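Note that one protein chain is taken out, while the other chains of the complex remain in position.
Take a look at chain A:
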Amino acid sequence: MSATHTIVNLPDQRTATLPKRNYLNNEDGLLSWLFTGDHKRIAILYLISITFFFFIGGAFAGLIRLELLTPQPDLVASDTYNKFFSMHGIIMIFLFLVPSVPATLGNFLIPIMIGAKDLAFPKVNLLSWYLYWIGGLFTMAALVLGGVDTGWTFTTPLSTHYLNTHVVTAATGVFIIGFSSIFTGLNFIVTIHRMRAPGMTWFRMPLFCWSNYAASILMVLGTPVLAITLVLVALERLVGIGVFDPTKGGDPLLFQHLFWFYSHPAVYIMILPGMGVISEVISTFSRKRVFGYTAVAFSSVAIALFGFFVWAHHMFIMGVSNYSALVFSLLTMLVAVPSAIKIFNWAFTLQKGSITFETPMLYAFGFLGLFTIGGMTGVFLGALGMDIHLTETYFIVAHFHFVMVGGMLMAFLAGIHFWWPKMTGRMYPESLSKLAAVTTFIGFNLTFLPQFILGYLGMPRRYHAYPPEFQVLNVLSTAGATVLGVGYMLPLLYLGWSLKYGAIAGNNPWQATGLEWQIQSPPLTENFIETPVVDHEAYDYEWLAHKTAQEVTTVG
C-alpha cells in the first residue's frame, strides 16, 4: 500500500512540535505522578504497571512451553512447574487481563469520549491504582517467598488442606486487586451516568463507553463474591472453619459455585472492553458508522446480564444434577448469541466503507478471526455431552486462550496502537508495527491450534509430564509460542522508541469522529477548555467532513 492511500493526516514533520502545554508536561517530578488525580496520568501509570506484569506472566508462559517441549519432566521439578502455571494464571488474569483495557484505555478515554474533564472520583481512581500495586506486591511476595501452586482457581480442599505454599499471601493479593477493580467499575458507572457533556445522550455515546459500562456492572457486582470466597478460603486454611470441608459438614462444591459465580462473569469483564475497542477501530478505518449501533450496544449489556447466569457450566462433570446442567447449558447457548451478533455487525460495518489497513485494523481483523474460533469452541464446551470429553483438557486451554489472548490481547494491542498518537502525541513506526501484528497472529495460531487437537486426544491441562504420543503437537505449540513471544516484544521496543523519535501525530491522524480526536494530542490536563456541546452521533463521518470543510473555509 502506497503512502498516498493511507488516511493518516500527519502534520508537516519539519515544523511540527508537540503542544507546549499538555497533561504529560503540565507538572514535573515523580511526586506529581504519584499524587496525580488526572485520569490520563493514572492511565499511563496503569499502562506501565500492566505491561510490567504482562511480561512477568509471559515469562512464566515461556517456561511452561519450554518444559512441555519434551514428554519427560526434565526442565524443572513438578512442584516448580505447578508454581509456574499458577503464577502465570494469577498474574495474567488478575494483574493483566482484568485491568488491561478498562484501567488503561478506559481510564484515559472514557471521560474524554463523553466530554468530561475527569472521572467522577479522581482520588478513588488513584487509590485503585495503589490497591492494584499493593495487591500486585502481595502476589509478587508469594512468588518470591517460594510461590504458590493452587492454579489461579484456588480450588479447595487442595488450597486449604493439602498445600504448604503461600496460598494466603497470594489470595490476599487477589483480594486487594479485586477492590481496585470494583473502584474502577464504580468510577466508570458514575462518570457515564452523571458527567456526559450536553447533547451526549446514551445513544450518541461511542460503543467503547457502552462496553466498558457493561463490564463495570460486572466488576461491581461480581468481584465482591470473589472477595468473599477468598476470605472463606483464608479462614478455612488459617482456622479451619470448615465451610468447604466435607469432614466438618462443609461442601467442596460450594467453593466451585462461589468461585465461578465471579470467574465466569470475569471472562466478560476481560472481553467486553476489548469488543469496545474493536468497534471503534473498525468504524474508523472503514469510515463508517458501526452497523446496527443499537444492537451492538445492547448486546454488550445482554452479555453482561446473561453472563451472571452461566457459571455452573464449569461444573457439568462435577455431579451437579442433570437438570440444573440442562438449564446452565441452555443459558450458555443463549449468551453465545450476542457475541455472534457482534461479529456480524462488525463484518457488515465494512460493507460500503472506504477501508484502509492501518496496524490497529490488522489487529482488529486478527481479533475477528481468533474470537470467532474462541467463541465457537465455547459452544463445544457449552454442549453438555461434548463438555464431558473436552473439559479439563488442552481443548479448554486453547479455547480460553483464543478468547482471552486471541480476543482480548489482540483488542488491547489494536487499542494501544489506535490511541497511541493521542496518548503520546507521536506515531509508532508503521511497517514494524504491521510486522508485529502479523507475527503475533501467526505465532498465536501456531501455539494454540495444536492444543485443540491435543485436547480432543485427551491431554489433560496442568500436566508437567505427558505420554510421548502427544509430543509432536506440543513441539509445534512451543515453536508457536516462540514466534508469539517475538510478536509481543516488538511493540514494547518500537513503542518505546517512538516516544522520542516517532513522527508528530497531530490532533486527528486517523480522521476519526470521536471527541477525543477533536482535542490536541497529547491532551491538556483538563481535556476540554470549554465543555463541548455534542450535536451528532458517534461515528458521524458526514458531520466530520462538514466540520473539516468549515475549518478550511474559515482558515482560508
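Observations on the model:
Everything below uses one rule, namely that a residue touches a chain if its C-beta (ideal position, glycine included) is under 8 Å from a C-beta of that chain, and two chains touch if they have at least 3 such contacts; residues count from 1.
Simple rule for what comes next: contacts and distances are computed from a predicted model.
Selecting from "3-methyl-2-oxobutanoate dehydrogenase (2-methylpropanoyl-transferring)", "ABC transporter permease subunit", "Cytochrome c oxidase subunit 2" or "NADH-quinone oxidoreductase subunit H", the unshown chain of this assembly corresponds to "Cytochrome c oxidase subunit 2" (UniProt protein name). Contact with the chain not shown here comes from a single listed residue; of A:D38, A:D149 or A:E516, that residue is A:D149.
For the chain missing from the display, the contacting residue among A:Y23, A:F53 or A:Y293 is A:Y293, taking the whole complex into account. For chain A, the residues in touch with the chain missing from this view are 5, 7, 73, 78-79, 82, 149, 151, 153, 155, 157-158, 161-163, 246-247, 249, 251-253, 286-289, 291-295, 316-319, 321-322, 325-326, 329-330, 333-334, 336-337, 340-341, 343-345, 347-348, 350-357, 365, 368-369, 372-373, 376-377, 379-380, 382-389, 391-393, 453, 456-458, 460-467, 469, 472, 541-542.
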